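With one protein chain held back, the other chains of the complex are shown just where they sit.
Letters are used for the chains, namely A and B, taken in the order the chains are written, and counting of residues starts over at 1 for each.
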Amino acid sequence: MTDTTQNLAPADAPEAPVVLGPWALIWRKFRKHKLAMFSLYIVGLIYLVAALGEFLAVQDPHKTSVRHTFQPPQGLHLFVKDEDGSTNFMLHAKGMKMELNTELRRRTFVEDESKIIPMGFFVKGHEYKLLGLVDSSTHFFGPKNPRDTVFIFGADRLGRDILSRVVVGTRVSMSIGLVGVAVSLVIGVILGGISGYYGGLADNLIQRLIEFIRSVPTIPLWMGLAAAIPLDWPPLRTYFVVTVIVSMIGWTSLAREVRGKFLSLRNEDFITAARLDGLSDWEIIMKHMVPSFSSHIIASLTLAVPLMILAETSLSFLGIGLQPPQVSWGTLLKEAQNIRSIIEAPWLLWSPGVAIVLAVLSLNFLGDGLRDAADPHAQ
Amino acid sequence: MQQIPMHNNPQSDTAPLVKIRGLKTQFFTEDGIVKAVDDVDLDIHSNRTLCILGESGSGKSIMARSILRIVDNPGRIVEGSIHYRSADGREVDLAKERHGSRLLRDVRGQDISMIFQEPMSSLGPITKIGQQIVETIRLHRNVTKAEAKAEAIHLLDRVGIPRPAERFEAYPFELSGGMRQRAMIAMALSCQPRLLIADEPTTALDVTTQAQILDLIAELKQERQMGVMLITHDMGVVAEVAEDVAVMYSGKIVERGDVYSVFENPKHPYTKALLASAPRLGGIRRRRLPDIRELLPPGYMNNPANLSPDARLEGHKVAEIAPAEPKTHNEEDRILEVKNLNVHFPIGGGVFSKSTDVVKACDEISFDVYRGETFGIVGESGSGKTSLSRAIMRILDPTSGEVLFHRKAKPTVDLTQANKSELRDVWRDMRMVFQDPQSSLNPRLRVIDLVGQCLQKAESLGRRDLQARVSDLLVQAGLKTEFLLRYPGAFSGGQRQRLGIARALATNPELVIADEAVSALDVSIQAQMLNLLQDLQDEFDLTYLFITHDLSVVKHICDRVAVMYQGKIVELTTRDELFANPKHPYTKKLLAAVPNPDPRMRKAS
Partner (left out) sequence: MKGFILRRILYMIPTLFLVSIVTFVIIQLPPGDYLDVLMTELGEAGVEDSSTMDALREQYGLGQPIYVQYFKWMKAILLHGDFGLSFEKNRPVTDLIWNRLGWTFGISIMTLLFIWITALPIGIYSAVRKYSAGDYIATFFGFIGLAVPNFLLALVMMYISFKYFGQSVGGLVSPEYLDAPWTWDKYVDLFKHIWMPIVVVGTSGAAALIRIMRANLLDELYRPYVVTARAKGMSEFQLLLRYPVRVALNPFVSTIGWILPTLVSGEIIVAVVMNLPTTGPLLLRALLVQDMYLAGSLILIVSMLTVVGTLISDLLLAWIDPRIRYQ
């Protein structure tokens, strides 16, 4: 059976024309994976949104307005009818009127056909700092008149624009994934490396620790830790503590993987051969071992990012992670925590929900594609 | 249960059991169609042993699997017929049967059964051996579980497994390789098949175990009057057991006939070249081994389309290969002294208990190696020869003993006492060639770094100097300088081993330890490698310590030989003395077990 695969090619074929290096081979394999390639673009796009944030926000995400409480999404329209009956192209939204439904004793919104809000690209709006550096008030898309308000994905309890909040929240949610993974990477590689390269007592202790962390249900633990964060802490500190809490389990699987790789590589002939070539332990690790599993680590890291995003979202959703006014997808979903507000304003759920699912899904596809491409045994 | 008296049936001599005509099995891969079996005609008869001989990649294994229709995807039979004549005389075409049809399933295991190369991976890993046999019996025969169990134990006993009732309960991983293959045979025989297909059944086994298994198959064939189709790459095995032979090359059968006519009067140039290059224990020792690729006309091997039976063998090349003159060595000029070397491994013991038992992988080993000679250490798997080579190199720490390394210009070192920096220095003068070139070359480094790594470490050369030095090394090892920037993945097995040799020679060593350096290679490439090693020895005044399980390699390359058995050296003598006059019973047994590629020298059975 092992023989049959080799049988397909003559045993001593003339040298293959392949001169590509391992990374080039991985890239070539990855590019064949259509879904993963597509996901790579999506992930790139999401991180671009995270970086630009306010520039892409249609409105000031923090501006409240009682008149627009729970206003439903406004559609965008392309054509307007002039008085003379001719149809002209103009990107616009229709205004919304609030009416009091006396029968149901609640407010409803109806489209106001007469009010046309012209929309445009690169319009003036609220002030912000682009990438945190450059002062600007130009926005990619929005109403041409800065005093108009448009809620493309609807408004929340305080009349804030959901779309803008989802866009701005991307930064916190996506970066927690990255920072969390970076923390996991450092802890995981160091502990996993020690465990796998030296073995013995250190290995045993680290393995017990990992086993312990993995066998304890994470949510209650996280809840306990996160609940200990004082409410009056500045948002940035809360952010970092939440990140650390979230990455507390992320490192275990990484450490296991690194350890496994070290253990299996330690007995490889090419490592022995490198030792006989006179290389020191450090040179062997850096020149031979790390390159041998770095592609796997990258794939695992990519797969760890969505887990962190989900973890942050869960904590913030429960109200024990990030706190308002910090905007993240999790804190946005907290607005949709009870069934009554969802029924009244389902867009509270849809917008951040779709953002999370899209981000996690594309990161998963990307990670899967990377893993397949990095695996030398896979076809 | 349904013993058919073949000898009473006059038809049995004429009508074959299986008649294959125009069989084509092809693999539809992404890179195109691979014609694994290409227009094969073959007859398989009852009560005869047919050997299919071919190198790896010849399609012999796929052909055998096609008969039972167990070729894996994306392989398919695209043309041809496989007519099987069942016990009641009816003929069915197995090639036309639907996948998994009732008839196919009845034929499999009951009429035609099969054993494989790797008994470990071919047996279900977490099902008891006995259970696997019982299951086969009950698939085809209407018996109770208890009856099937009794039958299974009987079969285990028949194939020579001691304490069969106990082993019935064993898992495959609890048995040795030979025992596993016996269990596999017991399973294959459980329904009294009329044809047994054995696909390289002994390739993964030691030579003494191989002899036992081959004997067992021959005996059972005689006893049950069944046909045997044995697939192998080893001409010794063919000469030992075959009655009929078919030689396969590149998906085609290039020669067929009874064993004597094929061995004594081969028609096809490929067969002739194969026979000329077969390693043999008897006869004169030649300075160089004949190499198939040199014997055949140029371009012949790489282009199967050139394969016409009329091509002439380059006969003069065989004639050029002169007998080797005996070498003499100065016994005072020792390069390596191994004194009372012990390597013990603890066994058993857990977290709470300190283990008390040890395995003595090397037990009081002592020998000297003279400068300029090739010293062979031969032994079967588990004899401790690999532990010995690693302990000499100090890749693993010996339990006790001395390893003195005498160098020309530097002081003598006892490797067992050397510290890290001394070891690094020693490792420049004492190099190693590994068994598996695939695993000893890091796939992520370029040739220049792989081969030059030790040079770089020893002399810290500039990139340009390094390139020049590595280029020289590549040329010496018979490779091209263009290969400098390639990755190991772009090379064939033989080329990779050449890289390994180039790497070993990079620091101008005095002693080279070759641990099964040619065992993973096809016979023809093995010959090239041995020739290369000998050329390099002459050129650079090298001393070799050659570790191998293969006596034909020892016969060819070694000057003196130590035979290892269960961690001890049981015999240490010159090569000629070893083959002419073996003293230790184990050495005798070992020599007797090696199959000879000559059907006239067959051991009686």
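Methods note: contacts are C-beta pairs under 8 Å (C-beta built on N, C-alpha and C of every residue); 3 or more make two chains touch, one makes a residue touch a chain.
Predicted, not measured: the structure shown is a model, and the values here were computed from it.
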Residue, one of A:Gly44, A:Gly132 or A:Gly224, that touches the chain absent here: A:Gly224
Candidate in contact with the missing chain, chosen from B:Thr25, B:Ser58, B:Ser113 or B:Thr573: B:Ser113
Contacting the left-out chain in the complete assembly, out of B:Val78, B:Leu139, B:Ala418 or B:Leu572: B:Leu139
Absent chain, residues of chain A that touch it: 1-2, 208, 211-212, 214-221, 223-225, 227-228, 230, 306, 310, 313-314, 317-320, 333, 336-337, 339, 342-343, 346, 349, 353, 356-357, 360-361, 364-365
Where the missing chain touches chain B, by residue: 65, 68, 70, 72, 100, 104-110, 113-114, 116, 118, 121-127, 135-136, 139-140, 171, 173-174, 184, 187, 350-352
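Everything below uses one rule, namely that only the chains that are shown with their structure count from here on.
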Partner chain B, residues of chain A touching it in the complex: 1-4, 6-22, 25, 268-270, 272-279, 287-288, 291-292, 376
For the chain B and chain A complex, residues of the former touching the latter: 27, 29, 34, 36, 55-59, 61-62, 65, 72, 116-118, 121-122, 200, 250, 301-302, 393, 395, 424, 427-428, 431-432, 434-436, 439-446, 453-454, 457-458, 483, 485-487, 489-495, 503, 522, 524-525
